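Our next item is subunit A:
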Amino acid sequence: MSGLSNFYRSAVGKKALMAASGIVLFGFVLVHMLGNLKLYQGPEKLNAYAEWLREVGSPLLPHSGVLWIARAVLLAAVGVHVVTAAQLTLRNWQARPQKYRQREVLEATYASRTVRWAGVIIGLYVVYHLAHLTFGWSHPDFIPGDVYHNVVSGFQIWWVSGIYIVSQIALGFHLYHGLWSMFQSLGWWNSSRPPDWRRRFAQVFACIITLGNLSFPLAVLTGLVK
Partner candidate 1 sequence: MILDPKIPPGPVEEKWDRHRFEMKLVNPANKRRFDVIVVGSGLAGGSAAASLAELGYHVHCFCYQDSARRAHSIAAQGGINAAKNYQNDGDSIWRLFYDTVKGGDFRSREANVHRLAQVSVNIIDQCVAQGVPFAREYGGMLNNRSFGGAQVSRTFYARGQTGQQLMLGTYQALSRQVAAGQVQMYPRTEMLDLVVIGGRARGIVTRDMVTGEIRSWSADAVVVATGGYSNVFFLSTNAKGCNATAIWRAHRRGALFANPCYTQIHPTCIPQHGDYQSKLTLMSESLRNDGRIWVPFKADDTRSATDIPETERDYYLERRYPAFGNLVPRDIASRAAKTECDEGKGVGHGGRGVYLDFADAIQRLGKPAIEEKYGNLFEMYERITGENPYEVPMRIYPAPHYTMGGLWVDYNLMSTIEGLYVIGEANFSDHGANRLGASALMQGLADGYFVLPYTIGDYLARHMGEEPIPTDHAGFREVEQEILGRVQKLLSSSGKRTVDSLHRELGHICWEKCGMSRNAAGLEEAMGQIRALREEYWESVSVPGSGEELNQSLERAGRVADYFELAELMCRDALNRGESCGTHFREEYQTPEGEALRDDEHYTYAAAWEFGGEGGEPILHKEPLQFDNVPLTQRSYK
Partner candidate 2 sequence: MKLTLEIWRQKTRDSRGRFVTYSISDASPDMSFLELLDVLNEELTQTGEEPIAFESDCREGICGSCGVMINGKAHGPEKGTATCQLHMRKFRDGDSIRVEPWRSKAFPVIKDLVVDRAPFDKIVQSGGFVSVNTGSAPEANLIPIPKPIADKAMDAAECIGCGACVAQCPNGAAQLFTAAKVSHLALLPQGQPERYRRVQRMVDEMESYFGSCTNFQECEAACPKGISIEFIARMNRDYLKGSFSGSGG
């Protein structure tokens, strides 16, 4: 047991937890994006899909059971991801009390250098997103159950779409660094290099998810989806 508690105390362990929770969250955003593609199939399909999400698992589980389990898992993953990130960030800030007057960037990607801040943006965005499209608190014309209507009418307000677009770009960068970083943190190295397949993996999935997610507000703004 001491090995495991030690593991959580250590930064290497925390990074592994961050990677593991990141995999859960990555899986979620991927599935979420794929599910939302139903937007392009019209209101019936999308709303049915939303309803299915609530129904799946019954009667074995109560109504919305799977959904709530998924939400609990996601919440836990977010918790682990954010807490470890905050702890590591504080630790790292303390590691160099006297800053350099000049420190150039040699190879670190833009994504890696902004990963914390992208994370903060994503966190704020998730709160807004839940209030907007899940609970409808910040939606001027929210109809519970009519996901298609809520999305389309929501995105028709330009600045709401703007918030989504900016956040999805942040998510893209965050994912790019996070996915690559995950391999390092969990100890999956690339034995024949270059090209680094881990980089390629991160690039491809970060792009797929970002482009998919960006397409929704853009489709509404351009009138492709009404």
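If you want to know what made the cut, all candidates are chains of the complex that A comes from, given by their letters.
Assume contacts are C-beta pairs under 8 Å (C-beta built on N, C-alpha and C of every residue); 3 or more make two chains touch, one makes a residue touch a chain; residues count from 1.
This one's a predicted model, so the numbers in the text were calculated from it and none came from an experiment.
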**OP:** Name the candidate, out of 1 or 2, that touches subunit A somewhere in the complex.
**Re:** 2
Subject >> subunit A residues within the candidate 2 interface of the complex >> reply: 2-4, 6-7, 10-16, 88, 91-92, 94-109, 112-113, 115, 177, 180-181, 183-191, 193
